[in-house]
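Pasting a structure below so you can have a look.
All protein chains of the complex are present and in place, except for one that has been dropped.
We just call them A and B in the order they show up, numbering each chain from 1.
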Amino acid sequence: MIPLLFAAFAAVLVASSLLVILHRNPVTSALFLVLAFCSLAALYLLLGAEFVGMVQVIVYAGAIMVLFLFVIMYLNLGHDVEGGVQTTLRRGLGWVVGAVLVAEGAMLLARGMALGPETPQSPPPPGGNTGAIGLLLYSRYLFPFEITSLVLLVAMVGAIVITRGRTTPAGPARAAAPRAAAPRAAPPATPAAGPPGTEPAGAPAEEVHA
Amino acid sequence: MIPLSWLLLLSAVVFAIGVVGVLVRRNALVIFMSVELMLNAANLAFVAFARHLNSLDGQIVVFFVMTVAAAEVAVGLAIIVNLFRLRETVFVDEVNLLKG
Partner (left out) sequence: MPALLANPDAQFVLWALIKIVVILFGLLGVVSYLTFAERKVAGHIQARTGPNRVGPFGLLQPIADVLKLFFKEEFIPAGANKVVFHIAPMLAVIPALVTFSVVPMGPNFTVTDLNVGLLLFLAMSSLGVYSITLAGWSSNNKYALLGGLRSSAQMISYELAMGLSTVGVLMLAGSLSLVDIVHAQQRYWFIVQQPLAFIIFLITAFAETNRAPFDLPEAEAELVAGFHTEYSSMKWGLFFLGEYANMITISSIAVTLFLGGWNGPWLPEPLKFLWYFAKLAALLFFFMWVRWTFPRLRYDQLMQLGWKVLLPLALLNVMVTAVGLWWAVGR
């Protein structure tokens, strides 16, 4: 049964990834990406990594893709219109590169390289997958864990600084920018709006309701 | 038990799809989404190895990759929003001021 489930979720993953890059409408691409992430989470569950699977749904499908959707809706993008000989040539080359990569991977795997020695399966650890990850994370990987929190802090501050820009207009260049056509691109958000969020989604959301 | 080669092949295919997306599409947001696909393909490979080598280090790395990807998406999207405000476009072909 597990190979059957694996085949089903793998098929959904590959199909939705293909549709992500093939669809003309960015919103549809984003929705297919959400589907891809959810099927990937199901694959993680099959591989016994349930904590990682749930975090995948919470972080990737539930937060990062919401952020993507916010930005796509905020920018009010329509269908992508691309055409011409140069585009077709470039596209052809792109697909060739992709095909080459897959062929390489298949060839290496068929010859058994990159697989490493076979190890027997160990029983699930006491306290479950989550407990074991917690033990590792707070002992051997404590330093990277703390550095990651710094990375998130920097990203938070950076995202807000980048979208907020300067509090005073920088001069004629700013005034000449096509602001009339984009009434929603308001200057710094209202002071009553929330403070820097602990979620990356804080910045675009702040802009949207400004 | 899912054979490791199947998982790695799946990871390679998804990674290749991501690469094709970056090379073929001109919409900055779709390119960004393809980069996320590539990151997830790498995550899948990590988890597959964590399972087959009976070590949880792979899952820890996935945890860090996810966190860094979240941070990257936040800053990247802020940059794209700013780019849109300046140039009224998200197509990377049209952002060519430095072109010689």
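One rule holds in what follows: a residue touches a chain if its C-beta (ideal position, glycine included) is under 8 Å from a C-beta of that chain, and two chains touch if they have at least 3 such contacts.
Keep in mind that this is a model prediction, so the values were computed, not measured.
Taking every chain of the complex into account, the absent chain touches A. Summary of contacts with the chain left out: across A:Leu31, A:Leu46, A:Leu75 or A:Leu136, the touching residue is A:Leu31. The chain that is not drawn here is touched, among residues A:Met54, A:Val102, A:Leu137 or A:Val151, by A:Met54. In the full complex, chain A contacts the hidden chain through residues 1, 25, 27-28, 31, 34, 50-51, 53-55, 57-58, 61-63, 66, 69-70, 73, 128-130, 190, 192-195, 197-199, 201-202, 205, 208-209.
Following the convention adopted for this analysis, only the chains that are shown with their structure count from here on.
Chain B meets chain A in the complex at residues 1-2, 4-10, 12-21, 23-27, 29-30, 32-34, 36-37, 40, 43-44, 47-54, 56-57, 59-60, 62-64, 66-75, 77-82, 84-86, 88, 90-91.
Interface residues of chain A facing chain B in the complex, by the touch rule stated above, are 2-3, 6, 10, 13-14, 17-18, 20-21, 26, 29-30, 33, 36-37, 40, 43-44, 46-49, 51-52, 55-56, 59-60, 63-64, 67-68, 71-72, 74-75, 77, 80, 82, 87, 90-91, 93-95, 97-99, 101-102, 105-106, 109, 112, 114-116, 119-122, 129, 132-133, 136-137, 141, 144, 148, 151-152, 154-156, 158-160, 162-163, 165, 177-178, 181-182, 185, 200-201, 203-204, 207.
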